[in-house]
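Only a portion of the chains appears, each positioned as in the full assembly.
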Amino acid sequence: MDKITFIGLGNMGAPMAKNLLKAQLNVEVFDLNPSAVQELTELGATSADSLPQAVQGANVVITMLPASQHVQSVYLGEGGILDSVESGTLLIDCSTIDAETARDVSAKSHQRGYGFVDAPVSGGVAGAGAGTLTFIVGGSKDDFEQAKAILDHMGKNIFHAGEAGAGQVAKICNNMMLGILMSGTCEALNLGVENGLDPKVLSDIMLQSSGRNWALELYNPCPGVMENVPSSNGYQGGFMSQLMAKDLGLAMEAAVASQSPTPMGSLARNLFNFHNSQGNGQKDFSSLYEFYQKEK
Amino acid sequence: MDKITFIGLGNMGAPMAKNLLKAQLNVEVFDLNPSAVQELTELGATSADSLPQAVQGANVVITMLPASQHVQSVYLGEGGILDSVESGTLLIDCSTIDAETARDVSAKSHQRGYGFVDAPVSGGVAGAGAGTLTFIVGGSKDDFEQAKAILDHMGKNIFHAGEAGAGQVAKICNNMMLGILMSGTCEALNLGVENGLDPKVLSDIMLQSSGRNWALELYNPCPGVMENVPSSNGYQGGFMSQLMAKDLGLAMEAAVASQSPTPMGSLARNLFNFHNSQGNGQKDFSSLYEFYQKEK
Amino acid sequence: MDKITFIGLGNMGAPMAKNLLKAQLNVEVFDLNPSAVQELTELGATSADSLPQAVQGANVVITMLPASQHVQSVYLGEGGILDSVESGTLLIDCSTIDAETARDVSAKSHQRGYGFVDAPVSGGVAGAGAGTLTFIVGGSKDDFEQAKAILDHMGKNIFHAGEAGAGQVAKICNNMMLGILMSGTCEALNLGVENGLDPKVLSDIMLQSSGRNWALELYNPCPGVMENVPSSNGYQGGFMSQLMAKDLGLAMEAAVASQSPTPMGSLARNLFNFHNSQGNGQKDFSSLYEFYQKEK
């Protein structure tokens, strides 16, 4: 049976790896945090003392890392993945990073005879646990097909966005849109409330009108309008405001590199940045609604 | 049978009045444009030579006018509606204007013993013709119920947004959101395209992800992605870019008056304003996509 | 000797009227606040019980009022200035209001045979006391010349900006620029500090480079860089942040009316608005620097 090595067992990586184990796959894990490793070995994973050992004999290597510099170091560093795996291995990076780094790692992987896809996810910790993540994949058609067979065990929607780096670009564009939707929804609801409207009534009207959007449908940022969303739970859980700012920062880097205008996304980044600077980075990103409200 | 006087037979008003005639109601019309009047009288409406005559004996007066100053003059001017109608008449203003004017006309109407609701619409010329408009109504519960019985002949969704002026406020908030959605959607698609993505593929991914919104679902601004939308028809038809700018201007006035922050809506207004200044005001508002594109 | 009636003895009006008394002019004052009136009568002014009495026999009437609605009521209301003064009187409004109201009051003044100029000021309470205000005047050449003879007693620079309303437009444009300068200066200094620079060193460099501007030269917003400015005094004194937001709101109204793009000014308004909403409206406007800083 194929051996899959999973590197990076954080909040997202750990439940993703568990879903591979549930599918009866042969999984070896690696992480610098021993307790994260132990949790997976107790569920049937094997483990190794070093990264080179961990990827030894792997047919597929999956990485889930915090940021670009970790991806660079784990793939390209001395004793990193590219130095250690066998020819023909398929490499799947699920981290959310800048597209340029993804293209660079992809090119260097192909030079050495490995397959590579960038496959950032959306769906959060809940989706990772439930195996319902969305994967947005960049890479050749062949690499995509191979990767899809594995990703199907961890997600529900597996999109082929285009060539190498396209997964990152599409995720960045989607998340920039999300930042704009949330900022705009907070702003429109607050304008209504400060002009005497009931936020529930206004939300109902907009949901059936041309203001309808994902944030309003599933994630109303005004406390008390919807149940079971972070805004009705003290903005706990959900998607941290500092991660929204990170993704908007990636969009800015892409925009500067391609000299594309992104005024709305830039402004959204700055709004989240102001909000986070006031100590709200760990709250759910819909807490931006509080930033709009007048102090009582 | 009740007499309904309809004032303002423009692109929206004319088809709305026709739907009242189709419902076999007794409709008198008034407009300064004789050919607009003739079109309605040929369909069974009565008409009058002056506004005071037109509203004589009316139980309900409906107005559909271009902007705040017309509403002020038609209602409050010498020989205007408030000087001419009989006590107990219900006044329904379907114009999209600033909330302050709506509240002022409402208060003066009530002082003289008339009912009044502000009932701006969404759904455009097509919705007006099909009788499927959305009405967003501000006024007392009683006035709303009475108005609803009439508006039902011209629309599909009749919302009660709150007290006097609330219809305008809710419409303004919704349309500010729409301006933000369209700007953001143009921006995200353009960023993707300038980084190598196919706009159709990116749209499909975002539609199933957290970037989903009304503009992307029903009104994709990138030519060729959807059929039967203005972007695939040279940005003809639809909702004129200069009207989007007008509605965003109303949002700015409301925001200045209530000292509410509206950075995203302000920026969207400015983007449409730049675009319109380059001779695009009469195009559909999704033509903002062209503003984002690099000159070939 | 000419009689000058001065209406509106607030923080600005009172010291302005005192400077007219110092110049040995014949001044009658009017204000709803008796202690403000008494302060001036003790210095030699006459007073009256009502506005019509106060302007009786005046050759010149000067008004200094908080906002547009006060100007409308004091000039155009029943028993207001236009109903009460004698033909040939010169009316000088020093309030900062929207240009449209200024043009309206000017037109109605001229219809009744009065001269009128809009003459908003800059220079603050300190300038009002020292008699070094800047007056930015809109009106005919003749009216301007007459007004200048009086304004010279209260100010140092008297500009003729153009026809009626031009004084307000020029002041609004200048103050929008000021809002942009202050926002930008806070932002550039904060970016430097968060990247390791000393704010004094960075300020010195920018002052001798192309970033030089009024805020940096005379009003450094970073505490400790300059002496004798509000930032080195807990942001007390100076020009209140809520007045900056008011002026930026006037700019937005002018921009919406003329359909002019003002993205930078709009954004500055929103930044001050966010800042003020957090309880800082009474601080000096350079306190926006605190809004940029990360919470400690």
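We call the chains A, B and C, going by the order they appear; numbering starts again at 1 in every chain.
Operating definition for what follows: contacts are C-beta pairs under 8 Å (C-beta built on N, C-alpha and C of every residue); 3 or more make two chains touch, one makes a residue touch a chain.
In this text the structure is predicted, and so the values were computed from the model without any measurement.
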Identical protein chains across the whole complex (3 displayed): 4
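Assume only the chains that are shown with their structure count from here on.
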Per-chain Cα centre nearest the global Cα centre, belonging to chain: B
Two chains sharing the most C-beta contacts: A-B
Chain C against chain B, contact positions shared by both copies (same if over half, else different): same
Whole-Å gap between the CA centroids of chain A and chain C: 51
Distance between the centres, which are taken as Cα means, of chain B and chain A, whole angstrom: 39
Interchain centroid distance [CA atoms averaged], chain B/chain C, Å: 38
Where chain B touches two or more other chains, by residue: 259-263, 267, 271
Touching residues (chain side chain A, partner chain C) in the complex: 263, 267, 274, 277-279, 291, 293-295
Chain B residues within the chain C interface of the complex: 245, 249, 252-253, 256, 259-263, 266-267, 269-271, 273-274, 276-277
Chain A - residues contacting chain B, complex: 99, 122, 134, 136, 157, 159-163, 165-166, 169-170, 172-178, 180-181, 183-185, 187-192, 194-198, 201-202, 204-206, 208-215, 217, 251, 254-255, 258-265, 267-268, 271, 292
